[in-house]
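There's a structure below that I have some questions on.
Left out: one protein chain. Kept in place: all the others.
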Amino acid sequence: MDKSAQIDTWISDEIHEECGVFGIYDFDGNDIALSVYYGLFALQHRGQESCGIAVSDTSGPKGSVRSYKGMGLVNEVFTPESLEDLKGNIGVGHVRYSTAGASNRENTQPLVLNYVKGTLALAHNGNLVNAPELKEGLAYTGAIFQTTIDSEVIAYLIARERLQTRSVEEAVKNAMLKLKGAYSLVIMSPRKLIGARDPFGFRPLCIGKRGNSYVLASESAALDTVGADFVRDVEPGEVVMINQEGIHSDMSMTQPKKAKCIFEYIYFARPDSCLDSVSVYNSRIMAGRILAQTYAVEADIVVGVPDSGNAAAYGYSLESGIQLATAFVKNSYVGRTFIKPKQSMRESSVKIKLNVLRDVVKDKRVIMIDDSIVRGTTSERIVRMLKSAGAKEVHVRISSPPFLYPCYFGTDVPSDDQLIAHNNTVEKIRDMIGADSLGYLGVDRLSELIEGDRGYCDACFTGNYPIEPPKEDIRGEYDR
Amino acid sequence: MDKSAQIDTWISDEIHEECGVFGIYDFDGNDIALSVYYGLFALQHRGQESCGIAVSDTSGPKGSVRSYKGMGLVNEVFTPESLEDLKGNIGVGHVRYSTAGASNRENTQPLVLNYVKGTLALAHNGNLVNAPELKEGLAYTGAIFQTTIDSEVIAYLIARERLQTRSVEEAVKNAMLKLKGAYSLVIMSPRKLIGARDPFGFRPLCIGKRGNSYVLASESAALDTVGADFVRDVEPGEVVMINQEGIHSDMSMTQPKKAKCIFEYIYFARPDSCLDSVSVYNSRIMAGRILAQTYAVEADIVVGVPDSGNAAAYGYSLESGIQLATAFVKNSYVGRTFIKPKQSMRESSVKIKLNVLRDVVKDKRVIMIDDSIVRGTTSERIVRMLKSAGAKEVHVRISSPPFLYPCYFGTDVPSDDQLIAHNNTVEKIRDMIGADSLGYLGVDRLSELIEGDRGYCDACFTGNYPIEPPKEDIRGEYDR
Amino acid sequence: MDKSAQIDTWISDEIHEECGVFGIYDFDGNDIALSVYYGLFALQHRGQESCGIAVSDTSGPKGSVRSYKGMGLVNEVFTPESLEDLKGNIGVGHVRYSTAGASNRENTQPLVLNYVKGTLALAHNGNLVNAPELKEGLAYTGAIFQTTIDSEVIAYLIARERLQTRSVEEAVKNAMLKLKGAYSLVIMSPRKLIGARDPFGFRPLCIGKRGNSYVLASESAALDTVGADFVRDVEPGEVVMINQEGIHSDMSMTQPKKAKCIFEYIYFARPDSCLDSVSVYNSRIMAGRILAQTYAVEADIVVGVPDSGNAAAYGYSLESGIQLATAFVKNSYVGRTFIKPKQSMRESSVKIKLNVLRDVVKDKRVIMIDDSIVRGTTSERIVRMLKSAGAKEVHVRISSPPFLYPCYFGTDVPSDDQLIAHNNTVEKIRDMIGADSLGYLGVDRLSELIEGDRGYCDACFTGNYPIEPPKEDIRGEYDR
Partner (left out) sequence: MDKSAQIDTWISDEIHEECGVFGIYDFDGNDIALSVYYGLFALQHRGQESCGIAVSDTSGPKGSVRSYKGMGLVNEVFTPESLEDLKGNIGVGHVRYSTAGASNRENTQPLVLNYVKGTLALAHNGNLVNAPELKEGLAYTGAIFQTTIDSEVIAYLIARERLQTRSVEEAVKNAMLKLKGAYSLVIMSPRKLIGARDPFGFRPLCIGKRGNSYVLASESAALDTVGADFVRDVEPGEVVMINQEGIHSDMSMTQPKKAKCIFEYIYFARPDSCLDSVSVYNSRIMAGRILAQTYAVEADIVVGVPDSGNAAAYGYSLESGIQLATAFVKNSYVGRTFIKPKQSMRESSVKIKLNVLRDVVKDKRVIMIDDSIVRGTTSERIVRMLKSAGAKEVHVRISSPPFLYPCYFGTDVPSDDQLIAHNNTVEKIRDMIGADSLGYLGVDRLSELIEGDRGYCDACFTGNYPIEPPKEDIRGEYDR
């Protein structure tokens, strides 16, 4: 059996982002591979399966694009030698999330390809809903597919559009007219860096500046990491092209209706990022405040499930006046390749990853804040752990509404039947996880998380898909 | 250049524990390698250089001890296959810290050896101050040394004493009469598990029970991790011997004077551990309270430097009434093999590991709690980071007294001239790190951290060594 | 520096084949991955850079093709686990030679792709001379290229032809009409195994049978290795299609003019292979006989340079009556990752790979048979080694004519200016390598090596290219 198959998944009842993208163009000609590497470190939470970097040296001949990709975390894939080899002053980087099925070397990004106008490197965050139709159309004109990622479809469309356009950025724009779904793209041609975001703006993308360099990144925290200042977000539907002359924006694809993923604020993004001008940390504090307003309960302490429940717990504490405390110690050494316990030990060994501070919770009425409940197994274990440690009551507050529908726009919120909330009432779930009370964030309060903005997607909670979802499961057919 | 040489050390101005030990004896004959593995995970913070496990099957022939050791973290060294091979119902495990010099394969533990009475496996946490003399004495009777670790010296002494004693536990006791320094030992003979702690009790060691198994561990959190209940601490000077008949204690080596490392409470140990009946978490809260009492200042928020500053910050907040806040986001993906930035990028790239939540600190007067200042470089960077993020004032409070003297008892507190506090006044240090005010925990308040107990070692702060320190640097001579 | 860059190349003044292909279809439904693995072992001499296997399970759903590829030798890339995962009863395998430039993970074969009719796996031995034109044509209709191998071009053509044909084998045939150059192909669709050979038959391909399985392989020795009986060669221009009904042949692409690579017989192929019904071993004996006839000299012993010179030395001995002897001992542990000596040690260290049996050559007049001289450096060193060991005379006989022209059909015979024979007379070369006499096999005698057949390519010796060679270097443009 393959090593990765030994990875313990029983404890990780979590929802995953599917990618992070990064790009940089240094006009002074300095090597930027190390900056991309740091940028990817900052985005590692968005994808831990594989990663890659492609660079171009604008002073070299046209096709001199170099790339290095591999399975694993950024610090597993790259060595000082491999970074050293990536000489160039434009670069794109990518981190990708590991799903069981399509996890293989072929699917690593950035996709690097040759086409009629030279070399192109492409990094993509999101999921297309019309990839099967586009693939079928392309296949019927003779296309071959060597991966199962949407990026290859996008690359084909750009290559075809490029035949009748004067520039690669125009080809990108024309290709976007055919794409349906979520995509934030960072594309590198030998002399240009291009960023693009789908008209709904499902996935974030922002622009930074460091000295004489422009930077593109999924999250603003990655700008901080490389020492760049935040300039602005790429607008939904916008295409920005950066070349030696500077940065150029095309807004012709923008539209009034936006559908920014609300779950980026609740869980995916780093708390130190700002997405579309809203602080993620503040969003989470607000979620905590709303929970305190709507599901007040008498208690001694309020605690967050690390790491993403902490900010909401803080908000709950601020709003309710109940003392904030730390109840859990997380073991950060427990990584992806952790050897799983045998069935018989599972009950006792939840503590490998998370342990309780007994003195803190003993004889206390505890409000426990978490970001979501997916299948319910983890919540049940944590509640039990608190009770075994002596907590008198455990009141669970979830800083998102219940998951009811799958996501088709770049995350792995699973299909309906795997979601505990799909088949159970809140009261039933409360009973299943052993909590004394349970409260979810109301769907009607979501806009408050982003300062009243209504341009967000909450389809996983409401089923109101901004774009018609595909009839069948997208990824199965082309996977090998 | 060797890969490990590429590891970035610039950001880690930290003090390290030198080892963690673990042992288990399952009377029902179940395999325990997986439990040792989880126990080592729980102790990983005590040593990240190398690790190892040795097991014995009490139902097998006398010499059937198996071991597996390697350089790296627990999850890097062990595979499902290597654990599967470790069949046995008694086991000892060890994690070791990486110092630059003596980091090599030979020095991994447990030390497994054959001697006149069969096989012995030995795991050791601590440092002897008379290792050079003992080595010299042994060498003058023909001993050879294949490692540079003190454990080999201890093993020799046990082997020699065993010649004139009736049992291995007696040999351990006799050997202890010759050892000067810090040691918590877990020793396995084919049919026995032995725990021992030096009479001063520098390093912790505790006893747990899980069903029909006894467990020994450096910290109680490791008991939680394997689902064992805490029974009691091994007393300073005590030798416990666990065999098929049960657990046996010998207290004949105990003495009135104790010297438990106070820095275990302040920094080394996990907050969810209890050492010698004192909760580490509570110790840290107390440290924060004391700081609030002794170095009060008007401020808007109090923040901890993650992770070890958090509990003290909480205590400071509780005592002062000043709002606790989270100011830093730590990137847990930045591990040991992180590729270091070039000199020119260092200033901007401190943010790779730690980023500031701007909205939290902007225009605020901030009290920042950290556990210690060693060389001062990291503190200076963090203060600067807060100020760049808009903090109006930064008041630094350190939950330990200033480091003034090297440690010879199992940690790597360096020699005097590398310690910022050795050559500088507090005012000077404040200036060097750019803080608006600076306060250290008073030496006179240390006993309050452990409920008034006076039996602790504070030599790194006071120079009052419980045992005469060696004249010269210990490790240099025998290292290759 | 990358590890592979440390590989020593100074001693390997050798010409390399660029690939080996293998395929098998088991009608009984047995797993065949292990057989492909053994087949690739038997073909490892044809390519040591990378290897791969793709399998299909005809009892499974249509797209269930699995593949595993990697950089390195067959025994480095495959583990019991990776083979175990390759469940299926049709398989194709490939070994690839390492050239400096295009050695990367993307270029491993078999190429596995999805197209309009499902999945296709393709393994290719040879080189197209019109790949740039074909690529350009494809690019101008929107194709993208993710590799720099000709196989991708072939795959595109097949995919496009498949749009207007009724079967994949017809698509292959139509694609062949557009291909110019050398190719032996093994192609797998989910239910079919296809073998094809270019009309000139540059590279070999043969058919075997083992029980209820058909096998395709570059060389007949690979049939022996998997326990298959040789059935016949695939004819130049033939397409064979193997499906559940049996084996089907299409000869419509055959032509009278053949151009089988004569250097396969002289050097590339294993001596235990038969190519197009001619024993490679017998060819080499014949080359030795011809050399004895044309370049007779009085001598005491005749010796072969291992391993490929041995058979010709035997032939020389048989023809001349001069005693055959073994003069060299080869160190088979010296592999690809051998660390090279510094400049100063090179002279003495040729003996790392090859040593002389002093007693055998001392005071002897030696006829030394080698297969070729490329740059001359190795020959010079070996002659010197013999003389230092006491050989009185060294008469060099080469079992091929002098290399004068580059090869464009699947080997790496380099461009003119790197070939010693291009700029030097035989007498000059003799002087440069320090031999007492030097004789090459005559171009006019080549047909005798293959029993009088005239359908061979000798372009590297004569410049008579069977197909117009490309104007410029093929590989440079699209390489990254």
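Read from first to last, the chains carry the letters A, B and C; within each, the first residue is number 1.
One rule holds for everything that comes next: contacts are C-beta pairs under 8 Å (C-beta built on N, C-alpha and C of every residue); 3 or more make two chains touch, one makes a residue touch a chain.
Quick caveat: nothing in here was measured; it's all calculated off a predicted structure.
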item	value
Among the chains presented, those that the missing one touches	B, C
Which of C:Asn331, C:Ser415 or C:Thr462 contacts the chain that the document leaves out	C:Asn331
Residue of C:Glu133, C:Asp224, C:Asp300 or C:Glu448 touching the missing chain in the full complex	C:Asp224
Absent-chain contact - pick from C:Arg105, C:Lys180, C:Lys209 or C:Lys351	C:Lys351
Missing-partner contacts on chain B, residue numbers	1-2, 63-67, 81-82, 84-85, 105-106, 111-116, 119-120, 136, 139-146, 148, 152, 155-156, 159-160, 163, 477-478, 480
Residues belonging to chain C that touch the chain removed from view	1, 3, 6, 34-35, 37-38, 41-42, 44-45, 73-76, 78-80, 83, 210, 221, 224-227, 270-272, 279, 281-282, 310-311, 314, 324-326, 329, 331-335, 337-339, 341-342, 345, 347-349, 351-352, 355-360
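Criterion: only the chains that are shown with their structure count from here on.
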item	value
Given chain A and chain B, the chains that contact each of them	none
Gap in Å, rounded to a whole number, between the CA centres of chain C and chain B	59
Inter-chain centre distance, chain A versus chain C - centres from mean C-alpha coordinates, in Å	47
Residue list for chain A, restricted to those that touch at least two other chains	none
